[in-house]
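What follows is chain A.
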Amino acid sequence: MSRQSLAPQLEFLLQEIEGIRIHRKGPRRVRVDLAAETLPALLELLKGRAGYVHLSAITCVDWMEQEEFELVYHLWSYETRVLVMAHIRLPRDPGVYLSVYDLFKPAAFFERDIHEMFGLYFEGSPDMGKFILTEWEGPPPMRKDFDGEAWVMNHFNWQAYHPDWLKEIEAQGGGITTRPEDVRR
Partner candidate 1 sequence: MSDLKQISIHAEGDAGGDPKSEGLFTRVFDELKAFCRSRSLFMLHYCTGCGAIELPPAMTSRFDMERLGIQPMVTPRQADILLVTGYVSIKTLKRIILTYEQMGGPKYVIGICSCTVNGGMYWQSYATAKVLNEYLPVDLYIAGCMPRPEAVITGMRQLMENIRTGKADSWKDYYRRYDHYLGNQQQLFGERWQTPTDVIGEADHYGLAGPETIGPHTALLQQHQVPLQPLEMRLGSRQERKP
Partner candidate 2 sequence: MDALNLALELVLMPLVAFVVGLFMVLMMRRIAARIQRRVGPPLLQPLYDIVKLYGKQTQISHGLVHDIGIVMAVGGYVAAETLLPVPGMDGLADRGGLITLAYLMMIPSLGLALGVGQCANPNGSIGIARALTAMLAYDIPFVIVIFGVAWHYGTTNLADIIALQQAAGPGGWGAATMPLLALAGLFSVHAMLGKQPFEIYVAPAEIATGPMVEMGGKFLGGLFVMQCFQFYTAGVLYVSLFLGGGENWLTFLVKAFAVVAIPMCIAFLFPRYRTEDLLKMIWKWPVLLGLAGLWLIMH
């Protein structure tokens, strides 16, 4: 079977989901946008009937101005070697979604990571505990309203580092053009 003959098959199958919008970005890349409630149906459809058994990743994008989180589920098929990227939007305020752990076991890992970095809770995921930033007590750091640099300037000290070799270079007329003190505002 050639690639061209496979393409309409996938799009035909995806029409079963209501309200789905399909963009074919390349011979092996398909982007679909759909409503958050219809995502589990899409995943079951792709896994069960189209052979998309590999969940590569779940990514999260923080649209702060629109007050939404966008979740992207990357699904890969070993047989047709096509990557389907399913985008959904969630309201930022309650920041809850359900977990797809019963469909794809690796989803537990990605959801735990997203929960730690964005604060988005996944109901039904087996373990939502911290594992990357185990000493972190502040807000979820990947959110766009978290200013990492300001946090660092408030919480950490710096040391003056002016070693002898630098003094020698400056004595001969050289030196650093951008001093660290000027970069740290």
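Just so it is clear, a residue touches a chain if its C-beta (ideal position, glycine included) is under 8 Å from a C-beta of that chain, and two chains touch if they have at least 3 such contacts; residues count from 1.
These made the cut because all candidates are chains of the complex that A comes from, given by their letters.
Computed from a predicted model, the values in this text were never measured in an experiment.
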Chain touching chain A (counting every copy) in this complex, out of 1 or 2: 1
In the complex, chain A residues that touch candidate 1: 126-129, 133-138, 141, 148-149, 151-152, 155-159, 161, 163, 180, 184
